[in-house]
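Removed from the display is one protein chain of the complex; every other protein chain stays in position.
Moving on to subunit A:
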């Protein structure tokens, strides 16, 4: 996407390509491309340590920053926050130095895909998991920064939310450099881009907003009012309105508080809606209509039956008596 002089190279590797690091001498054999975006390309590869994900960044400074972040995340106790980092090196190919790093390959379904097939209930559960991890990250003095479905994955087996891309992780007190408009507090006019836990919690709330409608929308004139109204009027979000509003207006200073209240809210609210996963939206609506039509048919039959019975009774009364 960027077209400036810091641009690294566009990488396009065939499966089977061998990559050997210049400094540490480890070798990787490319299996397939896992994904490619504005930031770079990630390949699945064989390594002496098993299957790994190898990332080539378009911008070398960005790659170095990401590696620094992954190293920091590894210091945090408990379940891993980001993918574990295996190796950082340069690959000399065609006379050029191409920097890359190898990390844990997380098997699973990207959150965006997951939300498409599973219901909103799942989004809430995954959010509760996510908030627990965010609490741990915040306690170490960092925030996630560019928190959005694309940077998250639901690992299999186990259905646990994991962090895929941690390029936006920022020290608390510094400025958020990487963000995505829909999930950004600054875009909606709810505050600055200085890293604080509230910045992440705003984005977390927006992930639920996105999951409920399965779409992003643009801000309008009065963006703050627009967003709060949207939540209030949305059938899946209105029950979570209290929690979402607090997160959006920066009332939670800790992820734990948001998690506790969200958990309580979900426990109290049973979902009255029919589950919609695995069913395309349109046909199911049609089916509902059909059902309604059939119901109307039954009603008509019933009325007709009662009417006929009435006539019969009248007939009996008039002729028999």
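Rule of thumb we're sticking to: contacts are C-beta pairs under 8 Å (C-beta built on N, C-alpha and C of every residue); 3 or more make two chains touch, one makes a residue touch a chain; residues count from 1.
As a convention for this text, contacts and distances are computed from a predicted model.
**Q** One chain of this complex is not shown here; going by its UniProt record, which of these names is it: "ABC alpha-glucoside transporter, inner membrane subunit AglG", "Ca-activated chloride channel family protein", "Branched-chain amino acid transport ATP-binding protein LivG" or "Hydrogenase"?
**A** "Ca-activated chloride channel family protein"
**Q** Please identify which residue in A:61, A:74 or A:269 touches the non-displayed chain.
**A** A:61
**Q** Which one touches the absent chain: A:26, A:194, A:234 or A:256?
**A** A:194
**Q** With the full complex in mind, choose from A:15, A:74 or A:97 the residue touching the hidden chain.
**A** Answer from the full complex: A:97 touches the omitted chain.
**Q** Which is it among A:79, A:113, A:156 or A:181 that touches the chain not included here?
**A** Residue touching the absent chain, from the options given: A:181.
**Q** Taking the full complex into account, what residues of subunit A touch the chain not shown?
**A** Counting only subunit A, the missing chain is touched by 2-6, 23, 60-61, 64-65, 67-68, 71, 88-90, 97, 99, 101, 173-177, 181, 186-187, 192-195.
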